[in-house]
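A short worksheet on the structure shown next.
Apart from one protein chain that is not included, each protein chain of the complex appears where it belongs.
Should a chain be cited, it is by its letter among A and B, assigned in written order, with residues numbered from 1 in that chain.
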Amino acid sequence: MTVLPRTARSWGWHVLCLVIVAVVLYPLVWLAFASVKPPDEILSRLALLPTRFVFDGYTKGWEGAADVGFGRFFLNSFLVAGLSVAANVLSCSLAAYAFARLNFRFRGALFAFMITTLMLPYHVTLIPQYVIFQQAGLVNTFVPLILPKLLATEAFFVFLIVQFMRGIPRELDEAAIIDGCNVYRTFWHVVLPLSKPALVTTSIFTFIWTWNDFFTQMVYLNDTEKFTVPLGLRLFVDTSSESNFGAMFAMSALALVPIVLFFLAFQRLLVEGVSTSGLKG
Amino acid sequence: MTTVRTPDPPVAAEAAARARRQGRPAGRRRKSQPEAFAFLTPWLLGAVALTVGPMVVSLYLSFTDYDLFTSPKWVGFGNFAHMFTDDDRYLQSVKVTLIYVLVSVPLKLAVSLLVAMLLNTRRGGSGFYRAAFYAPSLLGASVAAALVWRALFMGGGPVNEVLAFFGWHTPSWVDDPQFSLASIVLLGVWQFGAPMVIFLAGLKQIPAELHEAAAIDGAGAFRRFRHITLPMLSPVIFFNLVMEAIHAFQAFTPAFVIGGGRGGPADADLFYTLYLFEVGFQDFRMGYASAMAWVLLAVIAIVTAIVFRTAKLWVFYDDVDGKGERR
Partner (left out) sequence: MRRTSERRTLVALAAVVPLLLTGVAACGSDPGGDGGDVTITFVWWGSDGRANLTKKAVELFQQKNPKIKVQTSFSAYAAYWEKLATQTAGGKPPDVLNVDTRYLAEYGGRNVLADLNSGAGKAISLADINPELAATGVYQGKRYAVPWAQNTPAMLYDPAAFTAAGADPAKGLTWDQYATATEKVSAAGGFAARGVTDFGILDTPLEIWLRQQGKQFYTPEGKLGFTADDLRRYWQLASRFRDTKAASPADVTASYNTSPEQSPLGKKLTSSEFAYDNLLPAYQKANGKPLNVAPYPTDANGNTGQYRRPSMFLSVAARSQQQEAAAKLVDFLVNDPEVGTIVGTDRGLAPNLKVRAQLAASAKGADKTLYDYEAGLEPKLGAAPPVPPKGAGAIQKLLQRTYEEVAFGRMSIDDAVSRFMSEAEKGLK
């Protein structure tokens, strides 16, 4: 192979990627511009650019709603999402290791049950769950949002980590056992480090999904002071009265910043995650 | 993690290979009861305290007439009978959901796998592209996302303009019964970030030596994809398939926000869970909604069981149950 076709292929690759980027990002760019349109153009003007730039959405939006600044909603969301990430990574990887690597009674049945819990629409379990937290006096706190994650109720992530752990060559932990490691040490020193891509994936998804989750947070949080970003955003929009779409778009655009940063920070780890072959630098 | 002792893979692999040559079962079938349950404790607590109870309650309610505020009345299989004999909207919701599952799942998986493969390279800029491709998934299904989508597909919006340029004049997609489901499918596909990231992480796990060895043996790109990438990626493909299918069966938020909380124009976007939600929370028929939920669970369980069964034929694990030999 000569140098030329290689460069040409590289160029082709870049062009292809850029075309996809343009298609995929257009709606987000539209969103960004919508946040600086004047009120009577936000929903009626389809063109990308506004006729004049208006930044009221940002100033009004940042003031928040009902005397609670939008910064407060951000802080609450950071708290909930951050704790959720920690809780999920810890609890789900523990359960996943048992399912992926250990042999115990009822393993098949429990695994099947775990998958089954994924299949029931949450709308019908919402009320019984709400009653539990209400009886425990925990409504209008962050506990109902985080405790389930600490108890690995998000089977999606358990399943995700199980699948990744199964992909790790068994020879590695068998060798560790032969070297005299017990199960806990093998988990902590061999399997967990090798599962880093899955753990990073879990962290990214947990953060983003918690950041964007509306229904659970809406049901459990009452005080505006405790509201998170998705709840704050809906305070600008009501179908029965006057809404402030400018503020809603502006804060929606702003709400993207932390998750973009979070993603950028962690996706590096995703790539640099240990490749199981151990051959990649 | 400061004390992580990175294993020395070649040595470990050698040890395992030695074990295998000597015909030792290498840990298979060894029970590790107490340790296993130690690892499972948080999950078991959560399952018992937060999952089983509510599930049992909803199962009970599915046999009752329950309006949320007064006592449930036992109606036996009445709700289930009503569903299939006397509820046209229910059947419409089944139809919409099946179309959505059958179209959006393969489409989303194909797009995310292709893009993941495109990005599985050491070329400069791949980090940027990966972040850019993931960006739509960061938005979630918020009110803002719904309004943006509406604007894109409205009459005179960019999608209509582009199509009109090619001579295809379409109405406002989101608001037309013929097109609105397609616009929701596209919204789902547009947010292909999650399966893409999972595929990408899976691709990273495939030893580069395999591809290099195959290339030296003269295998072309397609053959390498068919005989190395697909089998090696199969646990991840399997995971994505199961999860996306379950997810699609339960699709709620996109239709809810785009359809303005109802089933879209002339019920064209009446997703199963959307109808379930409407019945339970707006019509105060939580018994019927619970029955619908359990029928959905049964259907998803059957589909998942079939996928799990066929998995034995095409998914290769290297673990206790795995039959696949990788080298």
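Note that a residue touches a chain if its C-beta (ideal position, glycine included) is under 8 Å from a C-beta of that chain, and two chains touch if they have at least 3 such contacts.
This structure is a prediction, so every number in the text was calculated from the model and none was measured.
Chemist: Going by the contact rule already stated, which one of B:P136, B:G202 or B:G263 would touch the omitted chain in the full complex?
Modeler: Spelled out, the listed residue whose C-beta touches the missing chain is B:G263.
Chemist: Given the full complex, what residues of chain A touch the hidden partner chain?
Modeler: 39-40, 42-44, 65-67, 126-128, 130-132, 134-137, 215, 218-219, 222-224, 231, 234-245, 247
Chemist: For chain B, which residues lie in contact with the unshown chain of the complex?
Modeler: These residues touch the chain not displayed: 45, 48-50, 52-54, 56-57, 60, 67-72, 150, 155, 171-172, 174-177, 260-267, 278, 281-284, 286.
Keep this in mind: only the chains that are shown with their structure count from here on.
Chemist: Can you tell me which positions in chain B touch chain A when the two form their complex?
Modeler: Listed in rising order, the residues of chain B that touch chain A are 1, 3-13, 15-17, 19, 26-27, 29-33, 35-37, 39-43, 45-47, 49-51, 53-55, 57-58, 61, 68, 115, 118-119, 121, 123, 125, 127, 129-145, 147-149, 151-152, 154, 156-158, 190, 194, 197-198, 200-202, 204-209, 235-236, 238-239, 242-243, 246, 249-250, 252-253, 260, 273, 276-277, 280-281, 286, 289-290, 293-294, 296-297, 300-301, 304, 317-320, 322, 326.
Chemist: In their shared complex, at which residues does chain A touch chain B?
Modeler: 10, 13-14, 16-17, 20-21, 24-28, 30-31, 34, 43, 46, 90-92, 94-95, 97-98, 100-105, 107, 110, 113-121, 123-125, 127-129, 132, 147-148, 150-153, 156, 158-160, 163-172, 174-178, 182-184, 187, 189-190, 193-194, 197-198, 200-201, 204-205, 208-209, 211-212, 214, 230, 233-234, 237, 239, 245, 248-249, 252-253, 256, 259-260, 263-264, 267-268, 270-271, 273-280
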